[in-house]
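Got a structure for you, questions after.
Shown here: the complex without one of its protein chains, the others still in place.
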Amino acid sequence: MTLLSVRDLGVDFGGPLIVDGVSFSMKKGEIVALVGESGSGKSVASLALMGLLGRGNITGSAMLRLNDGRETDLVRIGPRERRGVLGRHVSMIFQDPLSSLDPIQTIGAQMREVLSLHCGLRGGKAQARAIELLHEVGIVDPQACLKLIPQRLSGGMRQRVLIAMAIAGEPELLLADEPTTALDVTVQAQVLRLLLSLRARSGMGMIFITHNLAVASSIADRVIVLYAGQVVEDAPADAFFAAPAMPYSKALLGAAPGIDSVFGARRLPTLRGQVPAPGERGVGCRFAPRCDAMRPTPCQTQMPDLLTIADGENEVHAVRCGRWEELAR
Amino acid sequence: MAEGMLAFAARRAGVNALLLLLVSLTGFMLLHATPGGPLAQFSLSPGMTSERLNQIAHSMGLDQPLWLQYVKWLGGLLKGDWGHSYRDHAPVLSIIISHLGATVELGLASLVISFLGGLAMGLIGALRAGEAIDALCSLVGVILLSLPTFWLGLVFIYFLSVRTGWFPAGGLMSPGHASATDRLRHLALPAMTLGLVSIPVWGAYIRSFAGDTLNQDHIRTARALGVPGWRIVLRRVLPAALLPLIPIAGVYLPTLLSGALVTETVFTWPGVGRLFLDSLQYRDYPVALGVLMFSAVLVLMCSLAAELLHHAADPRLRT
């Protein structure tokens, strides 16, 4: 069953589109990795879904199907309604766990705030639930932890606390914006395992934003590659890592041989050039200037559509490349 | 943790003792360097003979070497004997304390006005950063900061007292009936004068601290978890903006004395500021010196107390 269906999402700040016609949908309990370099628009897109951009124009729609069967458009809902959705149906965790907790209040106070907001729990019940949640995210001594201010915790611990707060309202969808990037590699793996086990237990869907393909390969069911604000490839994780169709994806993967998972060895992908700035895009394929397979036509003359190239048992594979068929041979 | 704070307090107390020594030396030297010296008040009185003057000088110990006078005076200070007024021979310390009440009353009332005004101005500025109302708030702040206190007082007296008769133009209370409303009516104009010019001091700090907090990641996290905006301001922004104000308040409160002096003069308010000005005018040096020392002690105690309090209250300082 579809959990979220994003159609033609566009974001601009008064200039060119930063997020340009992004469409995808995901099923309940699915983990989708939104992959791209910095400047690809992946963070802006996720903040737009949350209504946390604060400025800019957002177009398109993002229908979220709630557990009770209702549907809500994350792009269109008003501020009051959104407050009822955030934390309870959609939560988000961020890259820097060090600064994502209020340094003045204790962990307990911050957790109780969320619990009273979304679960109506107060006093002893809130305390008990907070302990339960912290236990669930793998904090060894939850009671002691609740009394601490965030500065006393390590980065990994803080990210666990943030995850506990994010799942307190038992949301259907969790957005995770590079949640492991600021952490040590070993801690990174622990947090990824935690997220996987939470999904297994609660059936919560997840959009996992990362620039790290190794991280994506170890957590995602499906990979969506963003480039210069557009979706350029959307594929089941197995298919994507086995046979990526878009030259950009190939380049990313090719630059990181032996990509397996963060649990094993890895190397960072390197690629010549950089993502074109929003104002410096040509009429053709936006990846063309950096593409080894580029031909003047059609690559520089026509923007390729996002084409579905495989459609087996709901596992759609789509790619945005004018030459994908030639290149697949 | 407590040991660290103790060491900090001890070090600060040491520095403060050194500073007070410097201050007392400076003050003592200054007033003994005045034309006529500490005897000026007596030498100007009619029918004074040099013989009688020498007698007075001797009785007050003014014929002793300057350093000895200083040491004796300093010793007295430490024992709580701050000397006696030339005018009425009352002990300096008790004169100061008897004037302190009026100044504290004025200071507290103006503090409430300036703090509430600054809080409103700072929060509006931070929450509407970059918008027209933010620019307006900062403009109003600059103007308030630029108003001469005494002139603002005169304007208030003219428009709110002389022209309309709403408030009394000066004094602590009407002679004869000291009701609470009467005292409040007398307090209104001086407190407003001193309070208004201090609004931007608080406003600017609150604007800056609240603005910094609003830009922090944990505010975004709270929003992402559906915490309502008013709750974010109340539980996160306000505490974060107010805690660092504690040490600033420690520095600011004593500067209130300067404003109080001017305000007390305009409104004939019988506080420490007036006392100081009067004692300078009458060349009553023990009192002038006493007030100077008193205010210096107040400055140092306030800033030390505020820093310790800040340490105790702000979890961000305890990592």
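Think of it as A and B in the order they're written, each chain with its own count starting at 1.
Keep this in mind: a residue touches a chain if its C-beta (ideal position, glycine included) is under 8 Å from a C-beta of that chain, and two chains touch if they have at least 3 such contacts.
Here, contacts and distances are computed from a predicted model.
Student: If you had to name the missing chain as UniProt does, which of "GsiB_2 protein", "Ring-1,2-phenylacetyl-CoA epoxidase subunit PaaC", "RNA polymerase subunit sigma-24" or "ABC transporter permease" would it be?
Tutor: Its record in UniProt gives the absent chain the protein name "ABC transporter permease".
Student: Using the whole complex, pick out the displayed chains that touch the missing one.
Tutor: Touch partners of the hidden chain, whole complex considered, are B.
Student: Looking beyond the chains shown, say which of B:L53, B:A129 or B:I248 touches the absent one.
Tutor: B:A129
Student: Can you say which of B:L77, B:I232 or B:V291 touches the chain missing from this structure?
Tutor: Residue touching the absent chain, from the options given: B:V291.
Student: Given the contact definition stated above, which residue among B:L196, B:L225 or B:L257 touches the chain not shown here?
Tutor: The single option touching the absent chain is B:L257.
Student: Considering the whole complex, which of B:A90, B:V155 or B:A313 touches the chain not shown?
Tutor: B:V155
Student: Across the whole complex, list the residues on chain B that are touched by the chain not included here.
Tutor: That gives, for chain B, the contact residues 15, 18-20, 22-23, 26-27, 30-31, 33-35, 129-130, 134, 138-139, 142-143, 145-152, 154-155, 157-158, 162, 211, 215, 254-255, 257-259, 261-262, 265-266, 273, 276-277, 280, 288, 291-292, 295-296, 299-300.
Keep this in mind: only the chains that are shown with their structure count from here on.
Student: Per the centroid of Cα atoms for each chain, what is the distance between chain A and chain B, given in Å?
Tutor: 55
Student: Residue numbers of chain A touching chain B in their complex, please.
Tutor: For chain A paired with chain B, touching residues are 50, 52, 82-88, 91-94, 96, 99-105, 113-114, 117-118, 149, 151-152, 162, 165-166, 168-169, 175.
Student: What does chain B use to touch chain A in their complex?
Tutor: The touching residues are 216-218, 220-228, 231, 235-236, 239-240, 243, 314-316, 318-319.
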